[in-house]
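Only one protein chain is missing; all other protein chains are in place.
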Amino acid sequence: MPEQLVFAMEVFLNGLMAGVLYALVALGFVLIYKASGIFNYAQGVMALFAALTLVGIMEGQVPFAHLINAILGTEIHHFGWHMPGILAILFTMAVMVGLAWIVNTLIFRHLVNQEPIILFMATIGLAYFLEGFGDIMWGADIKKLDVGLPQGINLWIDETTFNIFDYGFFIDNLDIVATVVAALLVCALVIFAQYTKQGRAMRAVADDHQAALSVGISLNFIWVMVWSVAGFVALVAGIMWGTKSGVQFSLSLIALKALPVLMLGGFTSIPGAIVGGLIIGVGEKLFEFGFGPMLGGATENWFAYVLALLFLVFRPQGLFGEKIIERV
Amino acid sequence: MAQSPKAAGGLSSFPALLQRNASQFGDKAAYREKEYGIWQSWSWAEAEKEIEALALGLLNLGVNPGDFVAIIGRNRPYFYWSMVAAQSVGAVPVPVYQDSAAEEMAYVMDHCGARFAVVEDQEQVDKIIEIQDQLEQFEHMIYVDPRGLRKYDHRKLHEFSHVQDQGRAAHDELIGELKARRESLDYDSTCVMLYTSGTTGKPKGVVLSNRNIIEASKSSAEFDRLDLNEEVLAYLPMAWVGDFIFSIGQAYWCGFCVNCPESADTMQTDLREIGPTYYFAPPRVFETQLTNVMIRMEDAGRFKQWLFHKSMAHARKVGPSILDGKPVGGWDRLKYWLGNLCIYGPLKDTLGFGRVRVGYTAGEAIGPEIFDFYRSLGINLKQLYGQTEASVFITLQPDGEVHSDTVGVAAPGVELRIAENGEVFYRSPGTFEEYYKNPESTASTKDKEGWVATGDAGFFDEETGHLRIIDRAKDVGKMADGAMFAPKYVENKLKFFPNILEAVVFGNQREECTAFINIDLNAVGNWAERNNIGYASYQELAGHPKVLDTIKTHVEEVNRSLADDPMLAHCQVHRFIVLHKELDADDGEMTRTRKVRRGVISEKFEDLLGALYDGSDEIYTTTEVTYEDGRKGSISATLKVISAEVTNMQDRKVAAE
Partner (left out) sequence: MLDASEGYTTEDGRKIGGVVMEMKNITLRFGGVVAIQDISFDIRQGEIRAIIGPNGAGKSSMLNVISGFYHPQEGEVWYKGAKRPAMKPYEVARQGIARTFQNIALFEGMSVLDNVMTGRIRQMNSGLFAQAIWKGKAEREEVENREFVERIIDFLEIQHIRKTPVGRLPYGLKKRVELARALAAEPSILLLDEPMAGMNVEEKEDMSRFVLDVNDEFGTTIALIEHDMGVVMDLSDRVVVMDYGKKIGDGTPDEVRTNQAVIDAYLGVAHD
């Protein structure tokens, strides 16, 4: 087999793995958008915030330590514990649910029936607030996140591929885990939406507020639930990205990567988010591999957007989005 | 003819067959019905218990041997049980079309003097209460669905399950009587009485004996090797002889399962879920399904369309040959197998034909394209020719000898004869006993030797030896110049176009042929939607200039093909009108089995018929219509009279020379 092709295969696999992570973030967008019509710009920051909180709880960091110390003149920074990852994740989840409740109660329930653009602006505000709030709460330094997920090269794949192609593929264990987790998450979400009473209620609220009220569905409860689920997805994405490249501000920028994914897959489709994520992941890696050297590299920065633009021109509803039909 | 009153093995009645089925394959499903979204099922043993309870209940109500019991409802196990329960107590079941208007129902029930009726729901109960005064002998009514009936006077009105309960309660007292009555049934006892809708005159009650039904069921089941593992979907009217033969005759003889749909509207879904192995449908049903497939394909993406047409073309080429077991090349077979995997198989499943082993159509001529379409998919669709008076079967197409323009060979046990005027006669063990209370009609239809006139003109195809039917014998007329006039032949050719639902051709004793045409709202409506043509009503769509143009091209195409046949070239349609309303059984323009009533139509639309022959371009008309709820109204319209191009035979010959 020609060497180039073997390399391309490795790039392809790595692209798939990266795509899974894009898909994870996009999924959070789709969920909130479907249920409440809000395009949640803050999804990426929520992932960052979740990761920060997780690290903080694991390390026993005292929240708002800076602030407290500045006001009270104390010097406390740590509670002095090291919490196991799984427990910390549960606590973080509780924090995310609390955040969902606060966000809904303080902001979005007052904006019911507002124009989508107003809601969008509100999420931008939320994003910047949350970013700053996270900094104040946990400090702005780059943190390392390790909840015990396997990392580093997968030796089995390395060996196997070496035996076949004379070239060992470099596939990160973390990427494999991320893929499995993402797949599980998607299955869980689909089951939740289609087969549980709350899922049905969620779809009902997304469809028609008035009708939902008339059958006894509490809109607030559903919205808090949706924001919590989005928080949960953000947490998962935060763990994966955080483990991979450290918990830092740039984590919130992955939200921007989710945008082209959504344009590709459609804003309202869960399978769209997944397929879109995979296409972008694979596409940008292969493009960089094939044409990057020719174009002076760094094509990964813009490839996804160009692809998304092309889609906007030819299929504005995305791959899986609902067809926009205007009946005359 | 010397015939023994008992059949071999003592199976000379349906109650007897029921006993056999319950003891021999008691656990096997006998009936299924979808209710509340789930398929409920009854084994033969359970069905036997239900029927016995009902029979005892009927005894309890005072049903006497020889009484007539009207059965009025859509296909549900309860009504099949009612028929066999009625037979068990020596009574005669008379299934009645449940959508007949009150007067029609009154005529039938009065004619047979029904004392009892088993009906479906409030609608039927109301209908019978409305006509009750005209029915001197009528006494008790049993209903299945209690909704809305609670407040009714229940002195002579009974809920089905209560009748069964009372029967069970009186088991010890009445079982002896029931057994005695069951045992007194023999091959000569009346099995069922079915009213034929008849294209003219009042309906006639066809009396069919156990011998008729059981012999016909037995030989036809053997012909197609039906066994107890068949699944059928019972969805055709219970008052029609075909449903009686399939869902009772053959089902009891073979012991197979009868599945009842949830409602008339869910039939397509239920068909898919059941996947019958043995299936009957009139050509109209196949036509509608094909139209739906085509409509859906037009909405599909370009690639799908291409793939569909490509593989259907291949299927048309080799599908029928593969089905008939004729030699087909390996490469073609492989391509067909692939097509089956991707297109034909899924399509068959969607249509509900995935498991069909034997499929029949009859009643009307089926369009060759439609027929070939289903056969090319690998569905063993065949034609049969039958009548109520023959217990259905006169001719059948054997596997491997299927042609779209013939109706096959004489069914087992049937003798055929063609009279000088072309009318087809038959004689068989299934031949009916008599028309009830109508000896003149009986005598004019069935002669002393048992030969029955079908009323259809036909001949044996020289090439295949199969019977070909051209038209109703009495409809085959002569035109003014003495040439043969076969309206139905022309009408069928017109109706093969999906856009044309019905056509009525005139021309007897006239210089030239003309036609009334009904468009198919489904097909034309879809076309209109795709082409952004707005319409508010059937009438508006039927009068749209573009629609008229399309119909005109269809008529002209038919004219061209008629011109090729010297016998029928005179029947080309010179002028036609697209009618402003659908021909409807409620208005008496068609029979309940949807055959056009030529006489009624030419009388009712006399003005239009006049316009067809007086050369006018358009005509204003007002027509009375009956709504579904029985109210009357009228619609009026100005209709265009359109002249179609006629192909001259001479011209053709000259051109050819």
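As written, the chains take the letters A and B, and residue 1 is the first residue of each chain.
Definition applied: a residue touches a chain if its C-beta (ideal position, glycine included) is under 8 Å from a C-beta of that chain, and two chains touch if they have at least 3 such contacts.
Quantities reported herein were computed from a predicted structural model and do not represent experimental measurements.
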- prompt: Which listed residue, A:201, A:261, A:278 or A:304, touches the chain dropped from view?
  reply: A:201
- prompt: Pick from B:24, B:64, B:184 or B:269: which residue touches the chain that isn't shown?
  reply: B:269
Task: Kindly state which of the options B:151, B:302, B:448 or B:632 is in contact with the chain not pictured.
output: B:151
Task: Just the residue numbers, please: which parts of chain B touch the chain that's not shown?
output: 35-38, 147-148, 150-151, 262-263, 265-266, 269, 627-629
- prompt: In terms of residues, what is the contact footprint of the unshown chain on chain A?
  reply: 196-198, 200-201, 203-204, 206-208, 210-219
